[in-house]
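Some notes on the structure that comes next.
Removed: one protein chain of the complex. Kept in place: all other protein chains.
Entry: chain A
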C-alpha cells in the first residue's frame, strides 16, 4: 500500500528532495511557505475518481494470477491460437477484477471519508492577531494554535504556554503508543510567560530549527531562538498529533510538523502483509502447476508435430494447412492453444474462493458469542481476514504476562494477624469452602469511606477489627501508613489511590475498607480516618524500598505523641530483624506463609516497633546529617536504617493475589494438551513471573527441575544453558541437530531447522532479560533454542519489547513452526508484529497492541476457542477446500489432455465453451464454498474434549505437497474414467431411433454432465457436516446446470445469438436416451466407489485421530464437563511476589514538595479519566515507554 503510494508519488514527481533541517518562524506564513512544507491536510486514500481505474487495474495486474489471465486473454485474441472463445477467460477475469475493484473502491471511499472528517475538524488558529476557527487542513507550519481540554492535538506542536502552573500540560497518548496513563509536557519558561495573551502570542517571532520529519516518537531535537537567545528543545516540549489534551484548560502551540510530516503519519502505513504457510505452499504449487502445464503443453505440441507429419500431411484433402505452415509451426501454435485450453489447472477462482472462505471464517470469529466478553461489551474481532487457517497450525505461543495472563489487579486475599489466619471460609465440618462469585461478601456499608469494589469473604476479620482487637487495628494502621500511595479526593468521601505498584494499592485499599482510611498526605503528615475518627500522624521519616533492602518502613508520631516505626517486607528479611520474643508467633506465621505461597499468593510480613523519644531525636539528627552528606550518602543512610529497623515486633502477614484472568490455567492446560508450547515473555521481574508461572500451572512443583538462567556474561549464560540441556538429555550431541532445506517460491531461501529433542522429564526454564541479551546473540541462539525447546515451560522475564520480537524471530527461523504472540500493551507490539499471528487483548489498556494485531478479544481464555475451534476448523476447511478444488480442476483439465490424443492434438476442447466458462464460476462455486464455510469434523465441545485433534494442523497433515500429488493421481484416474467410459459407451452406437449420438456435441454434453455429477458426488464424499445449506447448494447447482444447459441449447438462444450457441438441441436429443443416463451412472460410480473403498479400508487400518473422535461422537454422548476440582492445598517454602514494584519507591517524591505542589489548593479534574479501571490507579511503569518503539522499527 505504502509502496504504491510512494510509487505514485514518484510518478507525479512530488517527492521532494530529502529535507535536512526544518526551519520555521512563528507567525510568519510567507517565509514558512517558501520552504514548501506540507500543510496539515492528510491523505490516506489511494485513489481519486480519475486515477482509480488505471491505478487499481495496474495494482491488480501486479498479482501474478491476474496477469496470467490477462496474458491468456491476449493469447485468445490471436485467431490461429485461440482454441477457446474470448469469453471463457474474459468473463471470469472481468468478474474477479470488478469484485476486487468494488472492494478497493469502497475501502478507499471510507478512507476518503475519514480523511475528510479529520481534515475538517476545527481548531483555533492565531492569524493576524486574531483567533480564528479554522479547519485542520488549513493549518500551516509556523501557525500558533490554541487547544482546549479533551481536544485532539492538531499537528506536531511545540508547546508554548498552558493554563496549568509551571506551563505543564497533560496528554494522553493512547492513539500513539497505546498507553492510557497521562504524560506531562512542559513549555519553556520564556514562552510560557506569554500565557493566553493573544497579543503577545501574535507578536511572538521565535524561530525554530529542528530535525526533519521522522518516525521516532521518543526523540525530538531542535532549538528555539527568541530575541537572539537560543533554547534547546526536546521531546518534553512537543505535543504530537494523535495525542489528546487532558486536565488542561487550554494551551498554545506552534505547528512544527503538519499532516503527512507528523510523527503519527510517519509511523503509519508500514504494515507488512502477513502470509500464511498455506499461501506460501499455494504459491509454490501454482508455480509447479505452471511447470506442469508447460510440460503438458510441450508433450501435446510434440504430439501435434508428429500427427501433422504422419496424419495431417495426408489429410490435407479434407483439412488443408494454412499456407506455409509446417509441422513445427503448427506445433508451436498448438503449444499456446493448449496453454489456453488447459489453463483451468490454475483457476482464477482459486484465489477468489480462498479469500471468500477466509472472510467467512473471520466473520464466524466476529460472531462468536463464546468469545464475546459481556463485562466490557467486547466481541472477538478478526482484524486480518487472511490468516485464519494458520490459526489451526500454531506450535508456539508467546504470551505477555501483565494484562494478558493476569488482570493486573491485585486483591487483598488473606492475612495472618497475630498468628490467626483470616480470609478463608470453612463449612460446619471444617472443610475449606471454595470461594466463588456467588459466595456471600462482607458488607462494608458501615464504613462510609469503603471502596465498593473491594471484595472480602471472611466476616470474622471485620468483627475482630470492629471489636477493637489491638493487633488487628495495628495491622491495618500499618497498612494505612506504610506506603507511598498518593490519594485523590475529588469529592468528599470519594477517594482514589494512585499507587506505584498495584500491590500497594491493594493493601491500602484493604486498610481503607477495614476502617483505616488513608485520607490525605502532606510531606510532613498522613491523615487517616481510623474507625470513623480523623487522626493525623506526623511523618518523621520514610525508609524507602529498594531491591537490596526489600522492605519499607515509616516512622510516624501519633497525635498522642507516640512514635512508632512500621515496617513491611519480605519474610526472610523481616524475620532477621524481629525481637526474640516473637519466635513462637514467627513459627505460626511461617506456616501461614507457606500456605499462601502454595496458593501462589504474594506475601509480605508486617512488623512494628515503638520508639523512644530521645533515641528518635538523636537518630533523626544523624539521619539529617547523613541525607545531606556529600559523599557516601547512600551507605550512611543504609546503615542508619539497619540500625533502627531491628527488634521489631511481628504483626502478621498479608497475602495479595495477582489475579489471573479467568480460566487461564485451564486454557494453558488445554493448549498444552494440543501440543502447543507456551512461552511467557514479560517485562516483569523474575519472582513475579515465576509466581505467575506457578499459579497458572505452567511451572509445577512436580517438575524435575526448573532452570534459572541469570548469568551476566556470555560464558556464564552458555554454561547455564549447556548444563540445563545436559541434565535434561544427557545423550544429546553437542552440536545442535539441524536439517537444512530450501523453501520459498523458487526454493531460493535456505532454511535451517533445529530438530525437536526429547527431554527425559518435565522441566521449566526461567531466563532473565540480561541473560537473554547474550543468549540471543549469534553464538548462543541455537543453544538457547535447543534448551528452551526441551523444556515444557519457558519464562523470559525483564525482557524488552525488542527482545520479545527477537525471541519470536528466533523460533520462527530455526523451528519453521507457526508462532502466535498474544499481548495487550504497547510493549507487545513488536512481538505481535513479528509472529505469524498476533493477538491483542482488547478492551483494557491502550489500543496499540490491538491495532497491530491480527485477532483481538478481551480475555486470554478465548485463545483456546480461537485455536482449538476456529483455527482448527479454518485449517480443516481450507485444506479440504484446496484438496477438492485442485481435484475438481485437474479432473476437468486432464480430460482435455487425454482427448488430445484422439483429435489430432488440435486443442479441441471436450466440453462446450460455455460449460468451461461457467464450470468454476457457477456450477461448482457454491457447493465448494458451502463445504468450506460450514464443514466441521466434530463440534466445538468435542474439540475441547479432545485437544489432540489440533495436532494434525501443526504437522501440516491435511494439505501438503504429498496431498497435492495424491490429488493429481486421483484426478488422473477420474479423468481417464470420464473420457473413456463415455467414449466406449457411445462408440459405434446410435440413438434408439437410429440417429446420431456419437457426434461431438452429444459427447461433449455427456462428458461434461458426467464430470459435474462426479465432482458433485466427490464433494458430498468430502463433506463431513451436512447442513441444509450444503444440500441446497449441491442440488441447486446441479439443477442450475441442467436449467442453464437446456436454456443455452434452446431454440430461442440460437435465434438471438446464432454463432454463440451452436449446441442447439443437443440436450434434448441426448438426455432423453436411457443409455446416456446409464453411462452417467456408470461413470460416477466408477469414479466414486474406489475412493469410498479406499477410504474405508484406510480408516480401518490406520484411523486418524479425527476419525477416532468422530467414531466416538457417533457412539458416545459427550461426557459432562468435569466438575471444577477443589483447589488442592499445597504447602510451599517458595516465596515470591514481593509486593513492591522492582523500581525504587516514590519515597523521595512523597517527602519532597514537588509532587504535591498546589494540589490541595485547587480542585482540578481528576488526573486519570478512567478511574474505574484499576489500571489507571496503579499502572506500573515497566517498559511502557515509547522509548522502545523505534528500536523495533529498525529490526526487520
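Observations, loosely collected:
The rule is simple: a residue touches a chain if its C-beta (ideal position, glycine included) is under 8 Å from a C-beta of that chain, and two chains touch if they have at least 3 such contacts; residues count from 1.
By definition in this document, contacts and distances are computed from a predicted model.
Protein name for the hidden chain, per its UniProt entry and selected from "Cell cycle control protein", "GNB1L protein", "Succinate dehydrogenase [ubiquinone] cytochrome b small subunit" or "Exosome complex component RRP41": "Cell cycle control protein". Note on the undisplayed chain: of the listed residues A:364, A:641 or A:774, the one touching it is A:364.
Only one of A:32, A:378 or A:917 touches the absent chain when the whole complex is considered: A:378. Looking at A:293, A:597, A:981 or A:1034, the residue that reaches the missing chain in the full complex is A:981. The chain not shown here touches chain A at positions 79, 83, 311, 314-315, 317-320, 322-323, 337, 364, 366-370, 372, 374, 377-379, 873, 902-904, 906-908, 934, 936, 939-940, 981, 983-1004, 1024-1029, 1051, 1054, 1058-1059, 1062, 1064-1065, 1068-1069, 1073-1075, 1078-1079, 1082, 1085-1086, 1089, 1092-1093, 1095-1097, 1099-1101, 1103, 1107-1108, 1110-1111, 1113-1114.
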